[in-house]
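Notes follow the structure.
The complex appears here without one of its protein chains, the remainder shown in place.
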């Protein structure tokens, strides 16, 4: 019973402490994983990082076991978003011990931070996350249409630039797949400068694609922002309505 | 009659199946066209891709024929947006068989995806597309003014940078046309880095142009986003009004 | 009298024709000026472009004279926005004939297009331009504060990067003026790649500056977009109010 409250709930004192401990563990894991990628580490550091790795994974395994044991519906937890992340993270780590070619996906556990950071701001961030959820639902269909239109646009942009530039720069606009890379880098306005058109046709095509495309690519972020402000507004209108109703109820009682 | 329902309508079972088949065909066409651009393909792949090309174009030709035959108003279909795309795509393909210098515009058929992907989400995406249409109408005139102002701004930016940089970097700011390319890449914030000012005057000019220009270039996307959220809001207000009217009607009946 | 209507008004038939003629003249001027910058032109082209230049400037001079002669308040026209543009454009051209070192600012006349393109859409674009004006007024003070904050941010960003990078890359972060150029290119997200930090301190500083700065730089465009949608909304509410008042008036008359 006590264990259940600690692991599964975040509105109790032991629950909040458990969340904070896991939060610190994930940050420690992220830092130690980052440090292990630094080349030419001294042997002392290497040993310390390896020790940290095994300790952290052991604690994560215990945490994962506790979550399954204390869950009300075990299978539901295992196949939930965070359950799958944990399963993938831990299983790829253990598989990696046996077969070193395996990709180690422990880094994904950092996604838990999106859930755990609420342990600090108690109610406020929980409300904010709920509002972000309702903003995501707000214009979901339109955003999907725009993301889909972005894919179509990327394909047409790539086919066009391949037509204009594949002769002039065969090393950079090799196949449509290279051209797709150019289209992604250009339409997101990242513009690394590793590939850019040099022919007149290719430059005019780039202009046309940017003219039509920037409006398409930037819209989902704008929808998210207006959706959020709409969610905040609705919540306030709801709060005002409740307040007014309470006020009227009080006045009626005083009259009666 | 059966054929008409299958080809022209998307709210019947055969109609939806037909749409999905065409959707898959377009995706297959896009993938096979992309693969054909890969250099040094093995002969087996080359033969397979050629076979796929002829098969897909044959099916597209049949589809195009069916659309004309079953259309209620044939000429209107032929000169509609998608009708012209099909005509251009197919005729450039066949012209290319005779005269290989002809540009092959089959890639344009991918635009049909913007219409066909609704076959998956039934009503939801149809509503979303309708809303995007009404959002486009919402601030159409203002967006036109801004796009026009963008063109004027690009010209002035190009003339200015040509004045400052054409002496210092004659290879990169050659003529105003090269400078226009720089203006497009800079004001869209792509910034490939193939051309940038090195003189003090050119850099101050770039600063002035970006200071004034970013507000102009980014506005159409913002208008699209606010237009969309307005369209969603209006639709909801309409739905609420209908619901309230129905409610009042019901109450009146119960009283009467 | 007739001349006044033609030059000063754009709601009469001769006025609209005059506007369209000036519009075409400006576009012809812009094209011929662009073509003159192309290096290695054939003598025939050079002669043709010179002839076009003198003809167009002669017509512009006549237009400028007509505008002054027909203006209701001459000095007010001369010192208006477009009056000053015309004065600067023509006087720099004539000064250039005498002293070739003079900068030729004829390109500025292209700004007239922002006024003249309304000659095509009659009422619609006039309304749109009026709404853009009211949107600019809408959040003018806030936008000013943000533009000012951008300047402060650019200065602090430049001082910081100069501190971190001036030792490591003395050729690129030479003085604060070079660093200011880096700050402009980075905070507008253009990112040419001609200067970027390579030290750890400089990179962390760039991250901090971008984290704080992107929100500041992007806000004026967002304010413009929301201001515009507000202006459209207010105009519609006004139209609805007038319509309802007319309706009520009509009902009252029918009853009376």
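Order of writing sets the chain letters: A, B and C. Residues in each chain are counted from 1.
Definition applied: a residue touches a chain if its C-beta (ideal position, glycine included) is under 8 Å from a C-beta of that chain, and two chains touch if they have at least 3 such contacts.
This is a predicted model, so every value here is computed, not measured.
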*Kindly state which of the options A:28, A:48, A:68 or A:184 is in contact with the chain not pictured.*
A:184
*Write down which of A:12, A:34 or A:167 is the residue touching the left-out chain.*
A:34
*asked:* One chain isn't shown here. Among A:51, A:97, A:114 or A:242, which residue touches it?
replied: A:114
*Touching the hidden chain in the full complex, which residues of chain C are there? Just list them.*
138-139, 141-142, 144-146, 148-149, 152, 155-156, 159-160, 162-163, 166, 170, 174-177, 179, 186, 189-193, 196, 200, 203, 206-207, 210-211, 214-215, 217-219, 221-223, 225-227, 230
*Which chain A residues touch the hidden chain?*
30, 33-34, 37-39, 103, 107-108, 110-111, 113-114, 117, 121, 124-125, 127-129, 131-132, 147, 150, 177, 181, 184-185, 188-194, 217-218, 220-222, 224-226, 228-229, 232-233
*Contacts of chain B with the absent chain, listed as residue ranges*: 189, 191-193, 222, 225
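Operating definition for what follows: only the chains that are shown with their structure count from here on.
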*Check A-C or B-C against A-B and flag the pair whose interface repeats it, over half of the contact pairs matching by residue number.*
B-C
_Report the inter-centroid distance (CA atoms only) between chain B and chain C in whole Å._
28
_Taking the mean of the CA coordinates per chain, how far is chain A from chain C in Å?_
39
*asked:* Could you pull out the residues of chain A that touch at least 2 other chains?
replied: 189-193, 222, 225
